[in-house]
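With one protein chain held back, the other chains of the complex are shown just where they sit.
All chains are identified by letter, namely A and B, in their written order; residue positions are counted from 1 within each chain.
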C-alpha cells in the first residue's frame, strides 16, 4: 500500500507563501477584479455554434424536417444567454482595464444586448460562407470521398468555421472572446488564424497543422493553403518609448485564386501575392509577386552524396541532384 | 449582478431564419438523412482499442495474469457492439450517398458483421507491429529512458498506433470511420497520416508535430521521420470536366531504412527515396534518390551580417557563413 501523504503543519506556511506571491505581482492573478471571460463557457459557445452550423453532424443526430425547428428553438436561447454573459464580461473587462473600472456591466457604448442579437442574426450568412468552404475542401482534395467526410473529419474546415464566427464578433469590437475561440480551434487543428484577419469565400486549408495567418492578413476568394504555411509579420516598428506600435498592417495580402503549398513562409505588410498565383512548397517570400505567376525554389540547391552501403561511410562519388 | 438575457419575441424569427438556411443548402446539414457516423462513438472505439493494445498503460491499471482475461472479456463485447454500429453506419452512408438510399442497414455487399469480426481477429497481429514501433521509438531517440515512457508519452507512437488500426478498417473497405480515427490522432499529436497510406514495420516519428503522410504514400520497414516532414502530392490532374481525378498514386515511396530529418518536404507519386537513404533537414525534394544516398541543402545559402551591438544598426562587416 502507498502510505497516505499529508502536509500537516507545513500547510499554513505553504499557503501563506503562495498567497504572498499573488500579492507580489498583479500580472498573473485575477483576484479582486470582477470581469474576466470564462474560457469554459466560451468553449461551450463554440460547441453550440458548431451544432447549429452543421446540424446532424455535431451534437444531436436523427434530425428531420419535423423536429429541427424545436431543436434549434432549444439551442438558440441557451447560446444567446451564454453569448450575452461572455460578451458582457469582455466589454466590461475592456472598460475596467482602460481605467474606468467602476463601469457597471451592460451599459457601455458597445452594448452586449445589441452585439448578441446582431451576432445571432449573422449565423445564416456565415453558414452560407461555410457551405462554400466545405465545397472548396472537397473540390481541392483528391483524397476526399464526400462533403460529409470534410465536415466530420477535416481540421482545416473546423479551423475556418471557428474563425468565421470569431471574426464576426471581432468585427463588432468584442475583445478577448474571439481570440479565445480561435485559440480553441488552434489547439484542435494546429491552425492559428487571428480573428482580425480578412478571408474571402471558398477558403481551404489542407492538412492544416502549422498554418499561421496573422491579424492584418487579407485573403481573397478561392484561396487554398497547405500545412505549415505562414502569412506573417517581418518586423515590428517601435514608438519613441520603445513600445511596439500595435494595429498597423504587418501581414501579407493574398489575392483571389492563389494556391500556397506546404511550409511556404510569406512575410510583410507590403507583400502582395497577385491573383492566380502559385507559391510552391518551402518558398520563403518577403516581396510581392505579380498576378498569374508561379514562384518556386531555384534548383539545384541540394547535394546528394553516395555512401558506401552497409559500412555507412561517405564515398567520393557525387550523384546528380535529385531535383527534377 | 449581470442581468438575465432572453430573446423574447425575437426567438421565433431567429429560429425561422436559421432553419430556412438549412433548407437552402444540402451540403452543410444532415437532416432527413438516416446514416451518419457518430464521431463521439468512434472516439470511444479508439480509446477502447488503446486500452486493449497497451493493457495497464491506458485505462485500468493493476492488471495481473489472473484478472487480465476478465478485463479483456469485459472490454471486447463493448468494443464489438460500438464497432459494429459505426461500421454499419459508414457502409450504409456510402450506399445512401451513391444513390441507393433505401438500402437497409446490415445487408450490403460489405457486411458489417464480417468486417467487425475480421477486424477484432486482426488486433493481435496489429499489436505485434506496435511492439516493433515502440522498440523503434526507444532505439531511435537518445532522450528515451524506457519503452514505458515511449508508450505513455510519445505522440508519434500514439499517431502510428491509431493509424495501424484505421488502416486495417480502410483495407476492408470501411469508409469515413478510418479517417475520423486518424484525424482524432491528428488533433492529439499533430501527425496527419491518411489511413490509406502503406507503412512497414518499426516505424518511428520523433517529435511528431506537423508530419503529413498522404493517402498513396508507401513506406518500407525501419523508417524514421522527424517533425514537420511532408510526404505529399505535387499536382492534381483533372479530368475533362475539370474535376480532380481521385485515387491514382500522388505521394512518394520511401524504401526501407530511410531517415528523413525535420521539416523536409518530399513530393510526388513518382518520387522514390532509395533504401538506406538519409534526407537531411529542410530539404525540398521532388525527384527520386538512389539507394544509400544522403541528400542535404547545398551550403552556403545563408548570409550573416554583423550588426553594431546595442544600437542595433547593420555594419558593413560580413562574417563567414555559419554552415559547417
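Note that a contact is a pair of C-beta atoms (placed from the backbone, for glycine too) under 8 Å apart; a residue touches a chain by one contact, two chains touch by 3 or more.
All values derive from a computational prediction rather than experimental measurement.
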Which is it among B:90, B:130 or B:285 that touches the chain not included here? B:130
Which of B:117, B:172 or B:244 touches the missing chain? It is B:117
Hidden-chain contact residue, picked from the options A:39, A:146 or A:305: A:39
Subunit A positions in touch with the non-displayed chain are 2-7, 10-11, 14-22, 24-25, 27-34, 36-39, 93, 97, 175-176, 179-180, 183, 186-187, 190, 192, 194, 196, 209-210, 212, 214-215, 228, 230, 232-233, 236, 244-247, 250, 263, 265, 267, 276, 278, 282-298, 301
Absent chain, residues of subunit B that touch it: 52-57, 61-65, 68-69, 72-73, 76-77, 80-81, 84-85, 88, 105-106, 112-113, 116-117, 120-121, 123-124, 127-128, 130-131, 134-135, 139-149, 151-155, 188-190, 207-210, 226-228, 262-263, 281-282, 297, 300-309, 314, 319, 321-324
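What we mean here is this: only the chains that are shown with their structure count from here on.
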Centroid of subunit A to centroid of subunit B, CA atoms only: how many Å? 21
